[in-house]
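With one protein chain held back, the other chains of the complex are shown just where they sit.
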Amino acid sequence: MKPPPSKSRQLFTRRAGIAVAIASAAALALSACSGGSVTGNAADTKDRTTVVVWAGTSGSTDPLRKQLVEDFNASQSKYTVDIQVQPTSLTAQARLINAIKNKQGPNFVLDDGQPQSLGQVISTGAVVPLDKYLGASDSTLKKSNFTDGMLGTGTFHGKVYSLPTQGGDYALIYNKAMFKAAGITKPPATWAELQKDAAKLTIGTQQYGMYLPIGPGGTAPYYWQSMLWSAGGEFMNADNTKVEFNSPEGVRALTAWTDMVKAGTAYPASLQTPSDNGSTGAMTSKKAAMAINGAYNLGILDKALGADNVGVAPLPKIDKPAMNLGSNNSYILKGTPAQEDGAWAFLQYWLTPKVQAKWDIATGLLPTNIETAKNATWKSFLAKNPRIKVFADELAYANSRPSIDAYGAISDALSAELEKAMLLKQSPEEALKNAETAATAALK
Amino acid sequence: MTHATAIANTPARPIKRRRRPRSFRVRARAFAPVIARHGLLIVGVIFFFGPFLWMLLTSFKSSSEALSFPPTFLPAEWRFDSYAQVFTVAPFGLYYLNSGIVTILATLGQIVTSLAAGYAFSRMHFRGRTVIFVILLAALLVPFEVVFTPLVSLLSQLGWLNSYQGLIIPNVPSILGAFLFRQFFVSFPSEIEDASRIDGAGVWRRLWSIMTPMAAPMIGSFAILSFVYNWNNFFFQFLVVTQSRYYTVQVGLAQLQAENNSSDFSLLMAGSTLAIIPVFIVFLIFQKQIVSAMSGGLR
Partner (left out) sequence: MAIIEKRVPDSVAVTTGPPARTTVRHGDPVTKAERREGRAGYLLIAPTTVLLFVFYLYPLALTVYYSFTDWNPATGDTKNLVGLANYADLFHDSEFLTATGNTALYVIIVVPCTIGLGVFFAALLATPFRGRGVYRALIFVPHIAPIVGSALIFSYLLSPLGGLINSALSAVGAPPIGFLNTQPWALITVMVFSIWEGVGFSMIIYSAALANIPDSYHEAAKLDGAGPIRRFFSISLPLVGPTTGFLAITGVIGALQVFTQVYVLTRGGPLRSTETVLYYIYQQGFVFFHGGSASAAAVILLTVGIVVSVLQLRVLAKRDTVELV
């Protein structure tokens, strides 16, 4: 019996052929209409050194960033900056390290979102220390351009490896309509007042007074550190060899949060998924009257609640005002001397008050160069946007997180215990004790 | 009982037949299987496809409406600019070209090598066949997230980072494919092949003229699955390629996500929809292949 499957074979190969033909035609057509300049990789032209810059996407402000880069290229004739947008991913740093080790890395990284984890990249030996540049007489950037907190975000083992190019912190955001309905006339200035206000603002389970960052991830430790500092506690000792948050001050700081969950005035579950979007989602869905959030989310909040309805106040203090810095830092990677100098030139340009003002007005982030406070554009922007001024003023006393290799592990350990405490599965004392044990193990 | 005798045994005229029309109940019972089948399938479609319907609708919403609570189903205002934006934010046309090249070639490679290997493991006898097969099976258990560092170093030493061959060749071997084809051939009656072997056909002849056509349904199925896998192989592509000239669609999609995903949800939905469409088309083209059986031509 001879099988005659030639018909189906013909059909199959014909179908395959059609598929390939369609695919190729479509791909060619699409590549033609991809529009604009393909971010190919510019080759060195005769006089100009190419400086390859990696940056994550900044969403709707990407075109502005492209424009600023082009302005830099046009303003001088020694360097051409080629900015390559990198995909966001969980393993971005591992990818960077891999690229560096395999000689496929960039010359400059712009706005790295995890600056305190830079230790791993530094240990590859590829990051250029910036002290010599900052101390040079002809540089427009000096150490004095930054607050201690700002410099701290990029200082490892006593040397400055990265500079903060985007500053972020957080404050108390509140729903003015809900405040009015509850008869509260001004936002709370201390945490004790906040707890009282939250009680007034809570309506059963329909509306909670406050949203606290319950859930996995780095947000809870990031917000909680301010509570700790505000209560007079310390996160680590002076030389970053021991954690010190398991202290009476630490317990006070955590109890301030867990008491609210216990009293039913804080939203009792996690909203830390990307689509729930934590504090932002809690307020846009009108489930919470107050929340801690950054300036860059004001746009979303305004759209959902109405710009007149969204109020901003400095984070209430326990004993003294305190704030944590969430900066994005930039750093130079080893290359030829020309490339390194080019990267430094670009970094200086990026941190000039004029550029900072333009960029930060568009993104909702905060300038890191102290000089920018004197820039006329920025000053008038702040005058028109008193809410942003709250965020900017907090920068003056903001601390940085410790810059050590083990920070990721410590933050993760603390995050797990904070979550447990806030879900009322353990007491604040137990939580801090467990976190200390895990953190100490990580530091070994 | 053969067909012939069955006919012979049937009376010329049914003995007692009620003349009145069948009752509704009887008719309903006859249709019940059909209704039940469609009912179950519709439930299935709602469950499986529902979220994508929502994805499609969201891609036409403005970015603030996209993540609003309470959610809206149909867009309040239909906005098409997300789709245009996908192509301006990043050179997605180029990404499609790259994805197309990489996926098609890797899929073809997978089909050819897996068919050959599957046939060899099932129908041919050579020393060590079992041992080799089991070792290769172990390779399935290797999570890529774990071994990628030495793998990337290896690719770097070969100079294959940021290249098409680096994206394609490590994905050509498919033990899953070999396993699949092996299972397929094993459960196949061997008469046809034995017959042609007796007729004097050698290995290559048998493989090309007989086994491959017989395996058409499995080739079709595997082609789809292989295409899907290679098209969606984000993590590998993300690590091997750092120059945007070689980015694929999946890497491009990741480019659309900012640190906090909410910044442009409708853009991401538009990008995801665009990423799914080519695979969907491939599926539609090949799905008939799945059910073309050997006997009786196309079903």
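To keep things simple, chains are lettered A and B as they appear, and every chain counts its residues starting from 1.
By definition in this document, a residue touches a chain if its C-beta (ideal position, glycine included) is under 8 Å from a C-beta of that chain, and two chains touch if they have at least 3 such contacts.
No experiment lies behind these values; they were computed from the predicted model shown.
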{"item": "Identified contact with the non-displayed chain, of A:Pro106, A:Gly215 or A:Pro353", "value": "A:Gly215"}
{"item": "Among A:Gln76, A:Ser123 or A:Thr241, residue touching the chain not depicted", "value": "A:Ser123"}
{"item": "Absent chain, residues of chain B that touch it", "value": "1, 33, 37, 40-41, 44-45, 47-49, 51-52, 54-55, 58, 67, 69-71, 73, 112-114, 116-117, 119-121, 124-143, 145-151, 154, 169-170, 172-176, 178-180, 183-184, 186-188, 194, 198, 203-204, 207, 217-218, 220-221, 224-225, 228, 231-232, 234, 250, 253-254, 257, 261, 265, 268-269, 272, 275-276, 279-280, 283-284, 287-288, 290-296, 299"}
{"item": "Hidden partner interface residues of chain A, rising order", "value": "90-91, 93-94, 97, 101, 117, 120-121, 123-124, 215-217, 269-276, 281-282, 285, 287, 405-406, 408-409, 412, 416, 419-420, 423, 425, 442"}
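Assume only the chains that are shown with their structure count from here on.
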{"item": "Where chain A and chain B are represented by their mean Cα positions, the distance between them in whole Å", "value": "38"}
{"item": "Of chain B, residues touching chain A in the complex", "value": "64, 67-70, 87-94, 96-97, 100-101, 104, 149, 152-153, 156, 161-162, 191-192, 195, 210, 212-214, 216, 219-220, 223, 235, 238-239, 242-245, 247, 251-265, 278, 281-282, 285-286, 289, 292, 294, 297-298"}
{"item": "Residues of chain A that touch chain B when the two form their complex", "value": "1, 3, 5-9, 11-12, 15-16, 18-20, 22-24, 26-28, 30-36, 38-41, 56-60, 62, 84-89, 91, 94-95, 98-99, 101-105, 113, 274-275, 277, 280-281, 284-286, 296-297, 300, 303-304"}
